[in-house]
Each structure stands twice: as structure tokens, then as C-alpha cells.
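Below is one structure, written out as C-alpha cells; comments come after it.
What you see is part of a larger complex, with each chain still in position.
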């Protein structure tokens, strides 16, 4: 049986996702803010703990991606390459090191969703939009001071978040919350009722290589909305840190198992 | 950390899927046919083997579902309850017993997709349609002899399958291919490149309870189409067995681990 993921088959061609490395080119719109550190802490299972500095810092990031495998064949059939996502990142500590951690994420394609299951991103489907800067015509901001970009997230026919970033100038960085290796859990319940977790791994991963353009910073507004099946709004906005825009290219090629069986997370 | 699935959180409310039992009410349109038994056998990893009788039998099933948890709250917010799926089932043998096995499946909602990951269904997203019988007006077949129902499947903007079933009369059954407990694998690659599978389970599961209406049988046409990322068309139609329609209700409440680490499937 061949194929990196299911469905596995005689040839492996039907697999929903190809083997890594996975390559990405895209645009990131980030809003960083501070929430109650207790709301972040309760999303960090053992052995993770709060980040030592600024433990209530949160980044919500909208991304407009193309992605592909080493063959790059997806790029000529772009329905298989293009997707958008909105994800929420906090920081945590593990063995005296600071990690980033994605606590909520919505994407709009299946291949992105199950890649997330492999990487420990807790993905759901959502409807994600972000304004695209463009050099011509009145229907886009320029990537320049004064450019205003909007971003929205919805799932299950409810709007969950919306943001506006008004660019003020170049920035030495693209934010600090999503700047560490990721510490993620990979969890799958046992098939037998009440038998706990069949998979309970703490893993780390990060970009194998990355490049990007000049980051831009600006003022940001962010609204989060309640929904019966979401807890994003519990990370309420106490103070906006800033907004950022950057074009990037990234290659991801797997990660490392940190430990197994220690998260004390509910499994059934 | 609470929640049956990711994202896990302080309350568990954000989990993409609630804990089982999962309840289903819906309509099934089935076409059964024979393909080359070798094409079925190559989808059966060890320790599974071909079914002793009619080893090339295949069922392709279109289903129009509502599903919910024990709370039934999803039924009043039906965007969270309704989905459609198309799935392909073969039979296999394991320790002298015959099992059904889903080899390909497409659904149109995220909660259905990740439930499949828990249950060992190799789900992708697709666009699924099937004609609905209705008692009034000219724009629907009646559930009666002469009623004709169509069904289609597409993914990544390509049509993958289409079928027509022309009902001829009541039937003592709804087909025989999807009539056994399911023998499924739950596979997840290791996060470290080249490290094989982190999860490699052979599990069985079936309905905890089920009920249904009178099955109907009829003549069926089925066309399968090639696509660069699918292998459904390799299960080419050698001989149509029959078409079936039935309304059913099902409750699923977990399964049992049969064995672990023996599939010899590719993991990276």
C-alpha cells in the first residue's frame, strides 16, 4: 500500500496529500494583541507552560497561499494549490525554551486540513478572505504607507473575526508571536469507547527554509465574535500590539517527536 | 484539555466533533457492480485478504445525511448537521470472517471528514449530489416503480462518477457489499521524515443500532472518470449487479482495535 496519507492505494497517487517537503508561497496579514494570560494558559496542556514574557500575547494571521509538493505539478492545476487560512498563535515554554503554538485554525481546502492533522494544527474548514495589495487600479491598496487591508473569517455560516490593518511603514519584523518553532500535539482518540487516546504526541516543527520580502507594519483593529461551536472570542482583545503584512516563501519538511503520552488531554 | 477531537480547549466546546455516539438519518442510493478482483485485492493490505466469494464486488453509495450528537443540538442549526457523501466499499476477509471496507470516500463538510479519520474512512472533500424522491410535483421521482434517480460526484473541479438508478420494485435487501462490519486502517505518518507510521491500527466497527425503510431495487448505469489525483476509475465497471435506494437511521458508537503495526503500509 502506497501513499503518504489516506486513501492509500497500489500506486499512492490517490493520497490526499503528497509526502513532504511541502512548499508555500503566499501573503500574510497579522494582527498581534494581548489577551488575559489565563485564557492562553488554559490552552497549554502539560508539559507545556506559559511563555516567560508577555504570556497573554496572541497573533491572528490571515494567509493567502499557494502550496505544492516537490513535483510542483499542483501549480499548473491551481485548484489543487491555492488555499486561504486564518490561524491563531500563542507562545508557550517547554524545557526552558519558548515555542509558538497554533491553538485555532481554519482553512478552505481539504489537503490543507489534513496536512494540519499531520503537523498538529487543529484545523477546521472556514471561509477566509484578505485584501490583496495590487499596483494598478483603484480597487486595491498599494503596498505603501496608507494602504488599508481587511480580513475576515467565517465558519458554519457565522462571522468569527474581522480585522483592518492600515499600513504606516516598513518594519524590521513581521511580529514576534509566530516567530518560534511550533510545539504542537498530535492527538487521536482510541477507536474503543472510553479507551483514552490512541495517539498523544508532543512534536516540534518549523520551516526547513524560508525567505520573504520587506515586512510592513501598521495600526490594526480586530473584532472577534461568539459562536456556539467556537472559543476564539474567549481570547478577547485587551490591547492591540500591531498589524503586519509580509510576502513569504517557506518549505516544511517534517519535525521531531518531543515526547509521547503526557498531555493528560481528554481522549474520549 | 477537553474535547473529543481538536481543537481541544478548556471547555471542549470548540472540538470539531463531539464524542460518540453519533446519530444519522438519511437516504442511500447504491450501485453494486463487479470489477477485476485484482483491483480490489491491491487495496487490501496485510493482514486482510480478498473475500472468498465474489471478490471483485464493489458498492458505490451516495448518501444524503443529517447527523448529530446525543444533544441533538446540531439539528436546529442544520448547517452543522447536514452533509452528503459518496463512498466506495469492497469486501475482504480477516481471520476467516468477511468484512466490508471503504476504500474511497468524499464528503462535503469538515466534521464528516474528520469523523472519518477517527473511523478509518479515507475521506476527501467532494461535491456530491443525488436526486431526492418527493411525493408532490413534477420535479422529483416518486418512490415507486419507474422512479429514476441520478447521482454525481466531483472533486477538484472534475467530475469523478455519475450514476442513474431506475427503480423497478421493492427489494428484500439494500445490496450485499456494505453489509458486514467494517475493517478499516487508521494510519498517521510519523512527524519525523522517514520514520514510518506513528499510528497503524486495524480496527473494526459497525452500527450500534440501525433501522430503515423498505429497500427498493432497480437497474443502474454507472460511469467513472479519470482524474490525476484519483484512482476510482481503476475500479472499472465490468458488470452491473444492481441499484438500490433506502432510507435509514443509524447510531455509531465506536469500534474495536483488531491489531496494530502489521499493515506494511508506506508511512513516509
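We just call them A and B in the order they show up, numbering each chain from 1.
Quick note on the criterion: a contact is a pair of C-beta atoms (placed from the backbone, for glycine too) under 8 Å apart; a residue touches a chain by one contact, two chains touch by 3 or more.
Everything numeric here is computed off the predicted structure, so don't read it as measured data.
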{"item": "Where 2 copies are displayed, count of copies in the complete assembly", "value": "4"}
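Going forward, only the chains that are shown with their structure count from here on.
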{"item": "Equivalent-chain rotation between chain B and chain A, CA atoms, steps of 5 degrees", "value": "180"}
{"item": "Sites on chain B touched by chain A in the complex", "value": "1-14, 16, 19-20, 42-43, 45, 73, 77, 79-80, 103-105, 109-110, 113-114, 117-120, 122-125, 156-157, 185-193, 198-199, 201, 203, 205, 228-232, 234, 253-257, 263-266, 268"}
